[in-house]
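Just one protein chain is left out here, and the rest sit where they should.
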Amino acid sequence: MIPHLSRQLALVLCIAAVTACRGTDASPTGGILVVSAGADAETLFPPLVAGSQGRVVTELLYDKLADVGPALNTFGDVGFVPKLARSWEWSRDSLTVTFHLDPRARWHDGQPVTARDVQYAFRVWTDSAVGAVQRAALATVDSVSVPDPRTARVHFRERTPEQFYAFTYTLIPLPAHLLASLPDTALRDAPQMRSPVGSGPFRFVSWTPRTRLELSANAAYFAGRPRVDGVVFLFAAQGATVAARLLAGEADFVEQLSPPDFAQLPQDGAVRAQPYGGFDYTFLLFNQYDARDAGRPHSIFVDRALRRALTAAIDRTTIVRSVFDSLARPAIGPFSRTQWTADTTLTGIAFDPSTATRMLDSLGWRDANHDGVRERDGRPLAFSVLVPASSRPRQAAAVLLQAQFKAVGVAMTIEQTDFNAFLDRARRGAFDAMVSGVRTSPSPRGVQDWWGTPGPDRGAQNWGRWSNAEFDAQLDSALAASRVEDARAHIRAAYQAAVNDAPAIWLYEPLFFAGMHRRLTVGALRPDAWWSGVADWSIDPAQRLPRDRRAPATP
Amino acid sequence: MTRQLVARLLHAIAVCAVVATSVFVLLQFAPGDPFATALDGADVPPSVRAEGRARYGFDLPPGERFARWTGALVRGELGYSASRHRAVADVVGDALPRTLLLVGVALVLGFAAGVGIALVQTRHHRRWQDRLFGVLTLGGVAMPEFLVALLAMTWLGARWRLFPVAGIGSLGDAAAWPVWERIVDLLWHLALPAGALALAVASRVARHQRAALLGVMREDYIRTARAKGLGEWNVIVRHALPNAIGPVIALLGLALPSLVGGAVLIERIFGWPGMGLTLFDALLARDYPLILAAVLLATLLAVVARTVTEAVAEFVVPRRAREP
Partner (left out) sequence: MAANAWRQLLDDRGARAAIGVLGAAVLAAAFAPWIAPYDPTLQPDPVALRLVAPSWQHPFGTDPFSRDVLSRVLHGARVSLGVATGAMLLSVTLGAALGALAAVVGGWVDGVVSGLVDVLIAMPRLLIVIALVATFGTLSPWWLIALIGGSGWLTTARIVRAEFRDHLQREYVLAARALGASRWRIIWHHLLPAVAPQLAVAAALALAAVIPLEAALSFVGLGIQPPLPSWGNILLDGTDYLTSAWWLVVFPVAAVSLTVGSALVLADRLRVAIAGEEHGP
């Protein structure tokens, strides 16, 4: 749904939208929610946040103007939930959106949230001296003007279906009254960013990096005080330790349980697992170019028929069941099932070893010397697969892939490297193939980054440098489509083109299971942001623990 | 004495300079990027990464970077850690006391237990006590350290809940607690990591101490002491131990610096963010200023530790010191 066609409808929706207020049954329950996490936030300065833990904390501390709804739609503004902005309206040409801030919204120091804060945040986000990570997402925004303190007007350079999403999902209003006096270059190290003053449901209490981060309930939160008294994040780098904290009862919540963790869940039901979709998909990516000479096509993978044959040789169901049991699904294409653009009806390349064998034979790859490896013109059908040492599931998948390839006479070697070297080689194209994973966002735009023909406007993460004109064209049409149905049709065509061309073997989509203590009650968890409803989570007062009394001190 | 001290100091500076240079050179060959993992978002354009590199001077030629870095070092500045968005001095300032505490407690515990075990073994040489501890200490050395830590965390921590699984303190505002409560809480959290580390230290110390004691027990003056009618314990503790403990102290002094960074897996498993883990993370993040600072610190500690242990060994064992 594109704004300029459905403006009236959108307006009606906005006016009808109720502010995110808690119902009568949402009284505070007290208790401290303890979250066990693997990685700490690297910074609490929103523009510089890149990792997921940083997002968790900053989005509990700061409210956005509006947030995507449970349906995770990213086109137009359908389903968006008001946050700091109570309502908004579009101009006739859809190039301007006027946000009306909630007059009750306050910074944690009691100052009202004003339109100037939005304007200031926009300036910070787009200042290259700051180096905001998501600056590109705001490229279509021209400026933010302030007609009055309660009204922020956002002027766009061009109309795009996702302009509203891009702006509200990226930009977090910042407290101009505290920060504007600092030069932009000093912001990243400003003491204000070590003890941030936000606008969200939780206030900052303390942070000991890589150890613990404490937040307390914001009693003055305009949409109602959170039900728990506070949130504490405990960090540990070792995956086993993260889960052990939950199992030991030292933590109430773990963002993601790994398959081995499930074997450890206690029989008494003290800990349960709750699924919430998942936004990741993992694949074996073929490099279209030579690992050593980036200008030369890859001697094996340049052949589409061979890529398809290799795909047919892989039994993804077995890989998924062996590595994840029932905690993942075979991937379909360059997307995750949780995205609204997902399409489960595509025609994939089925697992069929006999077809794979026949195809390889007909392509001239035969095992003439009977060493178990096929060859053609004296060159063996062998390649190396890069795997990051940080990911156990990907390592396991690689081991299974290796055995399955071996069964059809393909020699695959595994190269595990630390994640930094992995990324470095990925970016330089110095690999034959790699087990790569993508964390998608609700928007389909990321698809362009990962799979679009590398160029100035797309393909930044297209490490295999796969290029397909049909795919690019259909995706362009989809992202410019004026109706959701048209967008879907184009995206489906693009995805089908990708699946047919086999730039990668689509392996699996992990299902995320949050682990939680039985005293904790949570609503539905949003797949892209499990933390979005923490203010509504509750802890059974009958199951208080001694640690709940040790509330994080309010500063 | 002063001349010796000055010579030592010069030697220490030379050592540090060599380390700094060689680590810097080595890092030039490491593939990767200080911003690779920090800026891994799907839509981080290469231009933003380039800006980041320029901001911290990573785009300069290596020679100039080295000059800048050493210049800052001479002025006492350790630089800025891009992977943590903090000054290196702050990062190290957080991590070093934690490691010193962990390693210090583990060393004291391990040393005491190890010497104790060795004394018992010597007293009951070739009897079942000797053999039992012999097998146990051998196992303590032979078992991979990270496995001991994992087992302790899984069973003593998560299953039986005898000790905290991980972390450096309980929830709440520690600053508001009475001092004794803070100390108890700290020791409570130290139990598993320090215990796991102490197990390894105790096993090594016991094995060395036992060998040293048995060597001394053959000496003439021990026979003299026995002939004077002293009890066997008395002979071992009063006469044999002071002459056998020197090499063990020297061994500890040599072990200390590598323990400071070498407890990395224990620190990782027990969520104890000390120097080992900091250096490990910095290596993976290619956080050059942090790596260099941590390595230099370890070198410095090594020099200090050696000087101190030499002094202690001289103090404890005056007889040995006079020997050629």
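To keep things simple, chains are lettered A and B as they appear, and every chain counts its residues starting from 1.
Throughout what follows, contacts are C-beta pairs under 8 Å (C-beta built on N, C-alpha and C of every residue); 3 or more make two chains touch, one makes a residue touch a chain.
This one's a predicted model, so the numbers in the text were calculated from it and none came from an experiment.
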item: Among B:L156, B:A206 or B:L301, residue touching the chain not depicted; value: B:L301
item: Contacting the left-out chain in the complete assembly, out of B:L100, B:L254 or B:V312; value: B:L254
item: Among A:S145, A:T208 or A:Q395, the residue in touch with the chain that has been omitted; value: A:Q395
item: For chain B, residues in touch with the removed chain; value: 11, 14-15, 18-19, 26-27, 29-32, 138-139, 141-147, 150-151, 154, 159, 207, 211, 215, 218, 254, 257-262, 264-265, 276, 279-280, 283-284, 295, 298-299, 301-303, 306
item: Where the missing chain touches chain A, by residue; value: 240, 258, 260, 263-264, 318-319, 321-322, 389-390, 392, 395-396, 398-400, 402-403, 413-418, 420-421, 425
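By our rule, only the chains that are shown with their structure count from here on.
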item: Separation of mean Cα positions, chain B and chain A [Å, integer]; value: 39
item: Contact set on chain A toward chain B in their complex; value: 32, 34, 42-43, 45, 48, 50-51, 128, 131-137, 188-189, 206, 208-212, 214, 232, 234-238, 240-241, 244-245, 247-250, 264, 418-421, 423-425, 427, 438-441, 445-446, 449-450, 460-461, 547, 550-553
item: Complex contacts: residues of chain B adjacent to chain A; value: 30-33, 36-46, 48, 51-52, 55, 83-87, 91, 94, 150, 153-154, 157-159, 161, 164-173, 176, 268-271, 273, 277, 281, 284-286
